[in-house]
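One chain of protein is taken out of this complex; the other chains stay put.
Going by the order they are written in, the chains are A, B and C; count residues from 1 in each one.
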Amino acid sequence: MHNGIPLFPPEASNFAPRVDALFFFLVAVTGFFTLLIFALIVTFIIRFRRRRPDERPEKTHSHMALELAWSVIPLGIAMVIFVWGAVLFYQSRTPPPNAETVAVIAKQWMWKIQHQDGHREINELHIPVGLPIVLEMTSQDVIHDFSVPAFRLKQDVVPGAYTHEWFIPTQIGQYHLFCDQYCGTGHALMTGTIYVMSKEDYQQWLGGAPAELTPRAAGEKLFTNYGCIACHSTRAPSLAGVFGSQVAVTIDGSPAVVRADEAYIRESILDPGAKIVKGYPNIMPSFRGQLSEEQIMDLMAYIKSLSGAAEVPNYSGPSGSTTQPEQTPPPMGDVPSFPNRVNP
Amino acid sequence: MPDHPEHLGLVAHQFDDIEQQREAATLGMWAFLATEVLFFGGLIVAYAVYRHEYFLSWRKGSEELDKFTFLNISAGAWNTLVLLTSSLTVVLSVHAAKHGKNALLLRMLLATMVLGAAFLGIKFLEYSNDYREHLIPGPNFSPEVSNHVQLFFVMYFAMTGLHALHMVIGLGLFTWLAVQTLRRKITPDRHQAVETIGLYWHFVDLVWIFLFPLLYLVR
Amino acid sequence: MTDVLNIPAEPTTENYLNRQFTVRSWLLTQDHKRIGILYMVTITFFFLIGGVAATLMRLQLLTPKGLLVGPDMYNRLFTMHGIMMIFFFLLPSIPSTIGNFVIPLMLGARDLAFPKLNLLSYYLYLAGGTLALVSLILGGVDTGWTFYTPYSSTFSNEWVALTLVGIFLNGFSSILTGLNFMVTTHTMRCPGLTWFRLPLFIWSLYATSLMMVIATPVVAITLLLVALERIFHVHGIFDPALGGDPILFQNLFWFYSHPAVYIMVLPAMGVISEIIPCFSRKQVFGYHAVAFSSISIAVIGFLVWGHHMFVTGQSIYGGMAFSFLSFLVAIPSAVKVFNWTATLYKGSIALDTPMLYALGFIGLFTIGGLTGLFLACLGMDMHVHDTYFVIAHFHYIMVGGTVLAYLGAVHFWWPKMTGRMYPEWWGRFSALIIFLGFNLTFFPQFLLGYLGMPRRYFAYAPEFQVLNVMSTAGASIMGIGYFLPLCYLLWSLRWGKPAGNNPYNATGLEWQTPSPPPVDNFEQTPVVTHEPYCYHLMEMPRA
Partner (left out) sequence: MQHRDESLKTCYIVYALLIVLLVLTVIAARVDFSQHGFDYLNLNIVIALVIAVLKAVLVMLFFMHVRLSSRLTWVFASTAFFFLALLLAFTVADYSARPMDRTIAPPDAPVVANFDHP
C-alpha cells in the first residue's frame, strides 16, 4: 500500500472501476477547458499587449450566437456527467437481495462490527472476496461516516436512523477504513482496516476466531434476562409472527395501523408510549439507556426469528430495507392505515 | 405646498427629494420584512417536516393546546381577533398621522398598545396553563404522551416565543411613537415613522395569521 | 461623459480623509467611505487570526503522527480558521469594504440610502467578531464552522453558544448591508444611469445583496435554535431523543451556506468585470450576458444546497434533483469566464497589478469551478465527499478567486481611496508569489482527496505525507505573498506618488471625482449619457 507517492487508491470493489472511469472522463473534460482558457489568455496577453500608451481598440460587438454556444455546449456536457453519475449513485444505493448483512455500530471514536454468524470485531472487518455485503449502520452518539477509499464508497452513519451501504469486494488485500464526518476529538483515530480474504482464508478465519452467540441466540438470552418473556407470553401482545405484520395501534390517542418493521420494533423497545397496541394498557417500561445498540440488534434478530422472517431483511427496491405500498387509503373501515408513514 | 419639505430639513442629505426618501424608507422596510418572513420561515420548514413525519402526535399536541378556552373558543382564536383589531387601529393611526389629526393618532396608538398588551396577557395565561399541565418541554413533560408531542411543544414555544418577542419590540416602538406624538414631532410632512412601524406591526399580525391555523387547528 | 483631465488634485483640498481627524469622527462616522475603511482595517485583523490558525494547521500536517498540537487543539484550530475566514473575512471582504466605498460613487449618489444603518452594520459586525474572539480566548470551539448537530448541540462541551451568538450578530450585519445596497441601487441612481448603464460591479453586488437579504435569516434562526438548546439544556428540534432529525439542521444550514459561498464569490466576479475592461481598454464582451448571469447565479444558488448532503442518507431522488440543479448553476459561471476571456481579444492589455490579480482569478476560478462539477456529480461525490478534494475545491474558489479579486480591488481602487499610488513592481512581484504559493499549496490536495484522505484529521495515514509536505511548503510561500501587500500599501500611504483623479484612465463615475473624494462625493450630481465601459469614446492622454 505504501510505494513511493501513491497517486491512485487501489481498485478493490465492484464500484471502483466505474467510479474511476467517470473520474478520468471528468479529468479529461475539465483539463480540456482549463487548458483552453489558459492558452487563450496567454495568447491574448502576448498578441494584444499595449504597445503605445494612447492605443485605443475599437468597440466590441456582442455575438448572441457565441453566447448561446458557450452556454448550451457546457450544459450538454454537464448533463452527460449528471446522468452517468446519477446511474452510478442509484446502483450504489440499491443493495441486491442476496447480500449478506453486517451490522455496524459507530460509537464515538470506534467501529463495532457484528456478523450474522455471531463474530464481533472492533475497527476491523473480515469479508470474503466476491460476496455482496450490505452494512446496516447506526450511530450511538453523533454523525459518523463509514468510508472506504479503496471501494470508492462512503455513507454517513446517523444517530436515530439505519443507513445502508453495499459493495462486492473484488481484490484481496487490506484497505483503509476512515471516519469521514467530523465527530469530535478522536475523529482522526476512528480508523480501521478492511481485510478482504479468499474464501479459504475466510473459512479458516471463521474457524479460528472465538464464535460467540449468534445475534438470534444472544437476543433470546436478552429477551429472558430483561424480563420481556414475563409479560410477552400472557399479559402483553405475543411477539410470535409480529415482525412484518400490520399492527393496530393507538398513537397519542388516535387509532392507526402500522407495519411492524425494524423501526417499529426498535421504537417499541425504547419509547413504548409512542405506539400502544390496541387493547393493551400503556404499562411497558422504556429500556432507553439500559440496552446498547448491539443488544437492540440482537433482540431484533430474535424477534424476527419468532415470525420466521429471513434473518436477512429483504432489500428489494430503491428505498432501503422494507419498502411500503404507496399512499392508497386503507381498505380497513374508517381506521386510517399508516403503511409506515407515521413511524417516528 | 407652501414651504418645500427640502427647506424644512426634512430630507436627509443623501436624498434628492422627499419622494425618493419615502420610497427608500418603504422599500427598506419591505426588504427587512422579507428577512423576517424567512426568519420565521426556518421554523415553518421544521414544523412542516415534523408534521409530515409525526402527524398524529401533532394532532394530539394541537388538541392539548385547544383545551385552554374562554367562552368555548380557544385562546388562539381570541388572540387572532385581538391582533386583527390592532391592525385596524394601526391603519387608523397612519391615516390620522397623514391628515394631522393628532388627538385621533394618540388614541389609536394607545389602543394598539392596549391590544398588544392584551395579546401578551392571553399568551401569558396560556403559558402558565401549559406549565400547570406539564406541557413545557423538559424533564417533567407529561408522561402520558409520546416524545413527538414534546417535539410539537418545542416547536410551539419556539414559534410563539419568537412571535411574542416581536410583539414586545412592536410595543416598544409604539411607545416611542406615542412619545413623539405628544412632543408634536409627527406632522403630515414627517409621518414616515408611523407608516414604517405600522408596516412592521402588520407583519407581526401576518405571522400570527399563519401561526394560528398551523398550531391550533391541526386536525 | 464629462472628460475630467487627469490633473492630480492638490492634497490641500478638503476631502473625506482630512476633513476631521478626531477618533470620534472615525468611530461615529456615517460616511460610507470611512465605514469602508473601518471594515478594511477590521477584516485585515481577522484575516491575520485566520491565517495564523491556517499556518499552525499546515505545520501540524507536516508529519503523519501530527506532533505539534493534540487532537482537541487541532479541532479548535480548524474551527477558528473556518469561522474567522468565512464569517469575519470573506463574507464582508468585498461587499462591505470595496462595496461600501465604491457603490455610491459608481451610482453618482452622495451616500447609501441608510447611513445610520450602515454604521449599525459595522458595529454589529464588530460585536460579532469580538464575541467569536472572546469564545476563542476562553477556550475555543471544536465543532467546525458547520456546527453539525448532534455534536454541536449535545456532545461538544466548548464555547459553542457564545460563538453562535457572535455569528448571529454578524449575520444581521450582513442582512442590513445587503438591504442598504439593494435600496440604494433601486432609488438613488443619478439621472441618466439606467439599469443597463450600470457598471457590472453594481449588478453583481445587487445579486449578492439579494442573497444576503433572503438567505441569512434562515441560518440566523437555525443557529439561534442550537444556541437556545445549549443554554436551556432542553432537547431541541434537531435532537434524535425527541424524534428530531440532525439532517434537518443540515438542510436549513446549507440553505444559507450555499448562497453564502455565492455571496463570497459574486462580488469577486464584479471586481473582475471592472478590472478586465479597464486594463484591456475595451468594452466588456457580452455585457447583458454577464449581468444576467449574476442574477441567475443568485436565484439558482438557492436550489442547490442538497449537494452537501448526498451521502447523509438523503433520498436518492432528492440527490438526483440537487445534482441536476448544481450542474445548472455552473453554466452562468462558465458564461462569465468565457466573456472575460473574450474581452481580452483585440484589446490593448497592460499587465498592471490589478490586471495580474484579475487574470490569476480567471485561471484559478476556472479550476475551482470545474472541480465543482466533480462534487456535483453523484457518482463522484460518494467517493470524494468530506475529503481533501473538497478542501482543494473551495480553496481554489475562495482563496484563488475571492482573495485574489479582493487584493486586485484594493490595488485598483487604492488611488481613489487614499490619493496615493502603490509601488507597481512590488505589486506585480507579490501577485506572482501568491499565485505560485497558492498552486503549490492546494493542487496536491486534489490528489490527496482522490486518495481518500479525510478532512479535519490531525493525523493521517503515512502514505499521504509527501503531498502534505508539498502543501505546507506552498502555504509558507503564500504566507509571504500575503504579507508583502500589507507592507507596501501602508508604506504608500506616506510615500506613495500622488495619484490623479483617474490614474488608469478607467470609465465609471467613481473616476470622475477627485481622489480621495470630497465628503459629498461629487460637486454636482453627474449625468450619464453613454453606456458603461465606453473606452472607444474616451480620449487618451498624450504619449
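We adopt the following convention: contacts are C-beta pairs under 8 Å (C-beta built on N, C-alpha and C of every residue); 3 or more make two chains touch, one makes a residue touch a chain.
This is a predicted model, so every value here is computed, not measured.
K.L.:
May I ask which residue of C:41, C:231 or C:432 touches the chain that does not appear here?
P.N.:
Of all options in C:41, C:231 or C:432, contact with the hidden chain holds for C:231.
K.L.:
Can you work out which residue in B:87, B:160 or B:181 touches the chain that's missing from view?
P.N.:
Of the candidates B:87, B:160 or B:181, B:87 is in touch with the missing chain.
K.L.:
Among C:306, C:401 or C:452, choose the residue that contacts the chain missing from this document, as touch is defined above.
P.N.:
C:306
K.L.:
Write down which of C:214, C:373, C:461 or C:499 is the residue touching the left-out chain.
P.N.:
Touches the omitted chain: C:214.
K.L.:
When the complex is taken as a whole, what residues of chain B touch the one chain not shown?
P.N.:
So the residues of chain B touching the unseen chain are 19, 22-23, 26-27, 30-31, 33-35, 37-38, 41, 44-45, 48-49, 51-53, 55-56, 73-74, 77, 80-81, 84-85, 87-88, 90-92, 95, 98, 139, 147, 195, 198-199, 202-203, 205-206, 209-210, 212-214, 216-219.
K.L.:
Can you list, in ascending order, the chain C residues touching the missing chain?
P.N.:
Within chain C, the residues that touch the unshown chain are 153-161, 186, 210, 214, 218, 230-231, 233, 239-245, 248, 251, 255, 302-303, 306, 313-318, 321-322.
By our rule, only the chains that are shown with their structure count from here on.
K.L.:
Chain contact graph: line, ring, star, complete or other?
P.N.:
Topology of the interface graph: complete, with all chain pairs in contact.
K.L.:
Taking contacts as defined above, which has more of them, A-C or B-C?
P.N.:
A-C
K.L.:
Suppose every chain is reduced to the average of its Cα atoms; which one is closest to the average of all protein Cα atoms?
P.N.:
C
K.L.:
Out of chain A, which residues touch more than one other chain, so two or more?
P.N.:
Counting only residues that touch two or more other chains, chain A contributes 344.
K.L.:
Two or more other chains in contact with one residue: find those residues in chain B.
P.N.:
53-54, 147-148
K.L.:
Across the complex, what residues on chain A touch chain B?
P.N.:
Per the touch definition, chain A meets chain B at residues 251-254, 256, 271, 273-275, 282, 342, 344.
K.L.:
So in the complex, the part of chain C that touches chain B is made up of which residues?
P.N.:
104, 109-115, 117, 175, 179-180, 182-184, 186-188, 213-218, 220-222, 225, 228, 234-237, 241-245, 248, 251-252, 520, 525
K.L.:
What residues on chain C touch chain A, complex-wise?
P.N.:
66, 71-72, 75, 142-144, 148, 150-151, 155-156, 240, 243, 245-247, 280-289, 310-313, 315-316, 319-320, 323-324, 327-328, 330-331, 334-335, 337-339, 341-351, 359, 362-363, 366-367, 370-371, 373-374, 376-383, 385-387, 447, 450-452, 454-463, 466-467, 535-536, 538, 540-543
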